[in-house]
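With one protein chain withheld, the remaining protein chains of the complex are depicted in position.
Chains: A and B, in written order; residue numbering restarts at 1 for each.
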Amino acid sequence: MLEDTVPLSHYLMLSATLFVIGIVGVLVRRNVIVVFMSIEIMLNAVNISLIAFDNYMNLSSGQIFSFMVMCVAAAEVSVGLAIIIALHRNKPTVNLDEFNLLKW
Amino acid sequence: MELLIFYPLAGFCVVLALGVVFNTSPVGSALSLIGMMLGLAGIFVLQQAHFIAILQIIIYAGAIMVLFMFVIMLLNLKKGDDAGWIARDRNLLLSVLTGLLAVGILYKLSDIIFTAKMNTPAILPDSFGTVAIIGETLFTDFVLPFEVASILLLAAMVGAVVLAKTKLD
Partner (left out) sequence: MLLKLTCLVPLFPLIGSIINGFFGLRIGKNAVGLVACGSMGLSFLTSILIYIGYLMLPEGQHIYEQVAWTWFGAGDFTVDFGFQIDPLTLVMMFVVTGVGLIIHVYSIGYMHEEYSYYRFFAYFNLFASAMLLLVMGNNFLLMFIGWEGVGCCSYFLIGYYFEKKSACDAGTKAFIVNRVGDFAFLLAVMYIFNIFGTIDFSDVMHAAPEKLIYGGEIVTIITMLLFVGATGKSAQIPLYTWLPDAMEGPTPVSALIHAATMVTAGVYMIVRCNVLFNLSPLTMTTVAFIGGGTAVMAATIGMTQFDIKRVLAYSTVSQIGYMFLACGVGAYTAAIFHLVTHAFFKACLFLGSGSVIHGIHGEQDMRKMGGLKSHMPVTYWTFLVSTLAIAGIFPLSGFFSKDEVLYHSLMDGNIIFWGMGVSAALLTAFYMFRLVFMTFHGESRVDPSVHPHESPKVMTMPLVILAGLATVGGLLGIPFHHYWHLHTLHSWLEPVLHFDLANALEHSGHMLHEAGRHAPSWAHLLEPKTHDWMIELLLMFFSLAVALTGIFGAYMFYIKRPDLPEKFTEGQWGLDLVQNKYYIDELYDESIVQPTIEGSKLLWKECDAKAIDGAVNGTAQTIGWFSRQAQVFQSGFVRNYALFIVVGFISLLLVMF
């Protein structure tokens, strides 16, 4: 009979899966907004690991960290979206392949 | 009980995450993301992290996603605006290869993850994950990161305003 608890490994597996999905999203999508959302998926995936470890080891620092991750995510989103708007104003497209400014 | 909740929730999250990546319409992607975040909030609750779960809903599903939707609406993005959802150039092959490799790594990692110990949660005190205990930790041991985070948010706020302004003068 199965025990009534989920092993830590399953949480970690979920975290890793979501993270890989995020990576693939970043790599294959050209729409800058979707790329950005994929980054959010990756951040959330990390949060799962943090909280799971917390629970299994009786810590609370992991929760603090995920709290910080959220802070950073909020800051990142506000700045990132502002950048997208600024970019869009210069060049009316959201296609990442149109922007190769980093070459210079 | 936990089993019954966890696996459906996990499946739900994975499906919606895939939905974010493989949806052709940005609005659809964003809606999938909101769903995924709500699902994750449920998983956090399973882990006794009630406070974080609430924050997840308020900050992520609420504030951040509203911002996303707002930008999508502002830019007036429609389905197929980015000329196909996937990159067509020479990066495609490499991206696919990377994806395959990533899956391989995941498989490899799962070996290690599944052999790990800690199959059961620790015996937790009643106060675990409550606002009180999180708040106390945050304002004692982690007060400096907390203050730094506030500065970061302030900087982000100013930065966003400056960047999004029409005319820089």
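General remarks:
The working rule: contacts are C-beta pairs under 8 Å (C-beta built on N, C-alpha and C of every residue); 3 or more make two chains touch, one makes a residue touch a chain.
Because the structure is predicted, anything quoted here is derived from the model rather than measured.
Set against the missing chain, the residues B:Ile105, B:Val131 or B:Val162 yield one that touches it, B:Ile105. By the touch rule set out above, subunit A reaches the unshown chain at residues 23, 26-27, 30, 35, 96-97, 99-104.
Summarising the interface, subunit B meets the missing chain with residues 87, 91, 94-95, 98, 101-102, 105, 108-109, 112.
Convention: only the chains that are shown with their structure count from here on.
If you average the CA atoms of subunit A and of subunit B, the two centres end up 5 Å from each other.
Of all residues in subunit A, those touching subunit B in their complex are 2-14, 16-18, 20-25, 27-31, 33-34, 36-38, 40-41, 44, 47-48, 51-52, 54-58, 60-61, 63-64, 66-68, 70-79, 81-86, 88-89, 93-95, 97. Put simply, subunit B touches subunit A in their complex at residues 1-3, 6, 10, 13-14, 17-18, 20-21, 23, 26, 29-30, 33, 36-37, 40, 43-44, 46-49, 51-52, 55-56, 59-60, 63-64, 67-68, 71-72, 74-75, 77, 81-87, 89, 91-92, 95-96, 98-99, 102-103, 105-106, 109-110, 113-114, 116, 118-125, 128-129, 133-134, 137-138, 141-142, 145, 149, 152-153, 155-157, 159-161, 163-164, 166.
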